[in-house]
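In this view, the complex is presented without one of its protein chains, the others remaining in place.
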Amino acid sequence: MAERTWNVYLSGEIHTDWRERIAQGVERAGLPVRLDAPICVHEDSDDCGTAILGAEDKAFWHDRKGATMNAIRTRTLLGEADVVVVRFGDKYRQWNAAFDAGSAAALGKAVITLHGADLNHALKEVDAAALAVCETPEQVVRALAYVIRGELPGRKGSLAAE
Amino acid sequence: MAERTWNVYLSGEIHTDWRERIAQGVERAGLPVRLDAPICVHEDSDDCGTAILGAEDKAFWHDRKGATMNAIRTRTLLGEADVVVVRFGDKYRQWNAAFDAGSAAALGKAVITLHGADLNHALKEVDAAALAVCETPEQVVRALAYVIRGELPGRKGSLAAE
Amino acid sequence: MAERTWNVYLSGEIHTDWRERIAQGVERAGLPVRLDAPICVHEDSDDCGTAILGAEDKAFWHDRKGATMNAIRTRTLLGEADVVVVRFGDKYRQWNAAFDAGSAAALGKAVITLHGADLNHALKEVDAAALAVCETPEQVVRALAYVIRGELPGRKGSLAAE
Amino acid sequence: MAERTWNVYLSGEIHTDWRERIAQGVERAGLPVRLDAPICVHEDSDDCGTAILGAEDKAFWHDRKGATMNAIRTRTLLGEADVVVVRFGDKYRQWNAAFDAGSAAALGKAVITLHGADLNHALKEVDAAALAVCETPEQVVRALAYVIRGELPGRKGSLAAE
Amino acid sequence: MAERTWNVYLSGEIHTDWRERIAQGVERAGLPVRLDAPICVHEDSDDCGTAILGAEDKAFWHDRKGATMNAIRTRTLLGEADVVVVRFGDKYRQWNAAFDAGSAAALGKAVITLHGADLNHALKEVDAAALAVCETPEQVVRALAYVIRGELPGRKGSLAAE
Amino acid sequence: MAERTWNVYLSGEIHTDWRERIAQGVERAGLPVRLDAPICVHEDSDDCGTAILGAEDKAFWHDRKGATMNAIRTRTLLGEADVVVVRFGDKYRQWNAAFDAGSAAALGKAVITLHGADLNHALKEVDAAALAVCETPEQVVRALAYVIRGELPGRKGSLAAE
Amino acid sequence: MAERTWNVYLSGEIHTDWRERIAQGVERAGLPVRLDAPICVHEDSDDCGTAILGAEDKAFWHDRKGATMNAIRTRTLLGEADVVVVRFGDKYRQWNAAFDAGSAAALGKAVITLHGADLNHALKEVDAAALAVCETPEQVVRALAYVIRGELPGRKGSLAAE
Partner (left out) sequence: MAERTWNVYLSGEIHTDWRERIAQGVERAGLPVRLDAPICVHEDSDDCGTAILGAEDKAFWHDRKGATMNAIRTRTLLGEADVVVVRFGDKYRQWNAAFDAGSAAALGKAVITLHGADLNHALKEVDAAALAVCETPEQVVRALAYVIRGELPGRKGSLAAE
């Protein structure tokens, strides 16, 4: 019987390489995971609405058209995810990441947060809704390896009972 | 890993070629999309109930039998769609299109409306529940290309982070 | 034990007196009904968004602000209704009425449509989702009187078994 | 028949007087509104978990105990709200406010955001899920007055059709 | 604090006095119960649709109009019941009673069936979805007295721990 | 793109060949349909519980064990069906068929009933929840052919717009 | 405006006075709380099924009849609770308490567990689904006082912002 594919949605910060590091880790470990994400080209994500549907004079509606366009993707992919990883970085306020975390929690998804320890206090409510709080992308990969296959670093090849 | 297939339901107007134009655009762009639609042969859609289940004297029940027969299809296909495109034209009142939009919104589907700007005011409540308001089928295709693959016209080949 | 109050939401046409006729009939019959409705002053309904949140240059966004403002009311009151009556008239396309009907049906509400027989064919899909199709406001009142108390015109005082 | 009471949950910033201004406005207008909110005494909100359940050495678990304690309140009151107002201020990252907005949207609540125009771009995804975007508490009050009673500033006493 | 009122919907057979016996038992025991039921005047229940909405030539549509009219009542009252009692008698096939039981079970309601032991085999699937299978209306009353207040016949006044 | 497979659950009567006739019709028409059904060997269906889990002295518990064992199958297959066909015959009371219809309707499935016209009055509430009322298995097949592919007898090869 | 009443369901151990201590604490603090619980007279809870519905020879079915009778109460009261407190003691295995906790968590209720620290390891999965883990009934009362009114022991009269 074919191994189950796990859908993992990677929400949040788009300016560092955390998604690539998770993707590489998942591939290296050979995990049966489909990774989904928002469109991560910043300008495209900002301009997609007006580029497709026509320009706007006001920045507010320019933004609105882009935000709802991107929401078509988010709603669908986050909505069918098994696990939603939400990454918070230092630079931006990333309210959309916290918004995604709130949606995911309300939909009963397994949420994993990913951020430095310096953000612990500011993110305490979001972390409280998560099933794992990671500091590095590698921890996310190890969490997936354990959750999906029971592989634990430094242990003999443990296996899920199947 | 196989690319995800997106289910897109095309609701509304059946007298113009907008569905064909979306189908062609989707095919040309090679998008992983399954397009579904109601039965679009007008007479068949009207007569299907009585043709299969027996004639009726009253137009009201003739119509009812057809409407519920068609609803078997709509309920199933709209119910599993990721995206519901709803097209409004000039000629008919197309209350069934607006009804589908209401159902889709209540079910949490991503709704895209498609109509000329002259209908903006009349459709303001429906548009307000949509994540994109398009004027041409080609805009719908471009929206799908961006949402699914991050492709944006006039930009260098942007890619979703996967 | 206090009699149960039924919540009835009256959606659709705002240019005739059908809501008043239902309200009078309900009062005359002494039915335990709370009637809710959208804001029915046409200009206010159109302008509420910009009047409160600030003007817009484009008609499209003027309309959008109003439509979402009105949606706060609709979503709440329609969402807690037991019965949703949807009225269609001759003059306007009233796509918002059909949209409300679609939402109500998807939410499992009991839908009653109210329109002239000349609209039967155009409304066949909406009517097919309704539990009663009325032509006059008085029929709606009689339907409520029967449904709530078992009162039927021309019958001896029939009573629900309580 | 008694007027319907609207439940409005006020989420977000706790360091300015926006909740008081909404409360005063609602009272002055005599609106049938029950206002709910998180516990807004900052230290108490931070320390409630350990004060009741026992101290923790690590700040992380100190925070966790507080966050889940507060979540008992939030989950209940936000869960039964008709309208969720989410306030974002300048000083803090307020990821919990965005998290609440995400939960509220996923639960189908009517969301109103409240923030200065300077935050428009950063909040575009959250605003896109809101039915109204306000800049002042007084706009929130006016929105409630319109939504509940149809009252619009500068118009003759308009009334909901009831 | 006022005692909680339990909503109990009494579905099924309308030709014997079982509802009256439950009502009397509930009243005698002073239980905080609101009893709801379909309209139980047989002819009215059959004719309500055409009496209000206009006559039909075909018996099939005459029946349909009545059935959907009655469904407005059933959907609302069964939908808010805590407990649904479904009575099966000897004479009729009462498919509507079994239909109500199926709806109630799918909605997560507590179902109690009420029928003679001679129907046990025929009703085994329905009974399997019930939380109690009673043979007499008095057993239903005793079940309610126990469930609501912990009163058990022949025991000293047992009480729920409140 | 591979054609969508429709899941059709065939509930009800097990003593005639209606399921075989539907299966043959579906096969002949080459429809992409997966047909599911309860276990239709009468004695096995009756005895499965005790045969597997141990004998019971009382017929009531013998029946219960069988009914819940069969419910494992029904709950799963009916729960993922797109269309639920419910067949009523002359001989038995088939309350389980009506129970399945009630469950299916409450779960929002498309319900098709199948019975002779002589049962119309007795089944009026069940029929009122169905989207098609058929008298013969062949009509069910034709309904599926139309709903899935837009094929209508006596019409030129009409096609769904895909 | 009347203060909101919080529904708190007290599940689990029935052999100690923890419910009384919570009830007294709630009353002393004057909290607006309705406390619900299963029937806590052990023999009645065990025998209720057969006492009302008729004796059984086998202990298994004696127990089944009692368990489903009690489930009518549990399903209703736990189903409308805001907060579910689940108490585990030393003596019994109390699988029904853990079952209730699982149901409550799946239904999105706020769960509070109550048990000695010696049970921490055995209850780690249940505690992980709880928003507060208490060791004494007095902690539960203090948690309710904080959650409902913002009252925290040893702090000046803090108040929820309403």
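Labels A, B, C, D, E, F and G are assigned to the chains in the order they are written; within every chain, residues are numbered from 1.
As a convention for this text, a residue touches a chain if its C-beta (ideal position, glycine included) is under 8 Å from a C-beta of that chain, and two chains touch if they have at least 3 such contacts.
No experiment lies behind these values; they were computed from the predicted model shown.
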{"item": "In chain G, positions touching the absent partner", "value": "59-60, 63-64, 66-68, 70-71, 88, 92-107, 117, 120-129"}
{"item": "Hidden partner chain, residues of chain A it touches", "value": "1, 4, 6, 82-83, 108, 110, 112, 130-134, 139, 142-143, 146-148, 150, 152-155, 158-162"}
{"item": "Residues in chain F touching the chain absent from view", "value": "5, 10, 14, 19-20, 23, 34-41, 43-44, 47-49, 51-53, 65, 68-73, 75-76, 79"}
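We adopt the following convention: only the chains that are shown with their structure count from here on.
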{"item": "Copies chain G and chain D - interface residue numbers shared by over half, same or different", "value": "different"}
{"item": "Inter-copy rotation, chain A to chain F, in degrees (Cα atoms; steps of 5)", "value": "180"}
{"item": "Chain pair repeating A-D, as identified from B-F, B-C or D-G when over half of the contact pairs by residue number coincide", "value": "B-C"}
{"item": "Rounded Å distance, chain C centre to chain F centre (Cα mean)", "value": "36"}
{"item": "For chain B paired with chain E, centre-to-centre distance based on mean C-alpha positions, whole Å", "value": "42"}
{"item": "Distance between chain centroids, defined by C-alpha means - chain E, chain G (Å)", "value": "30"}
{"item": "For chain A, residues contacting two or more additional chains", "value": "68, 70-71"}
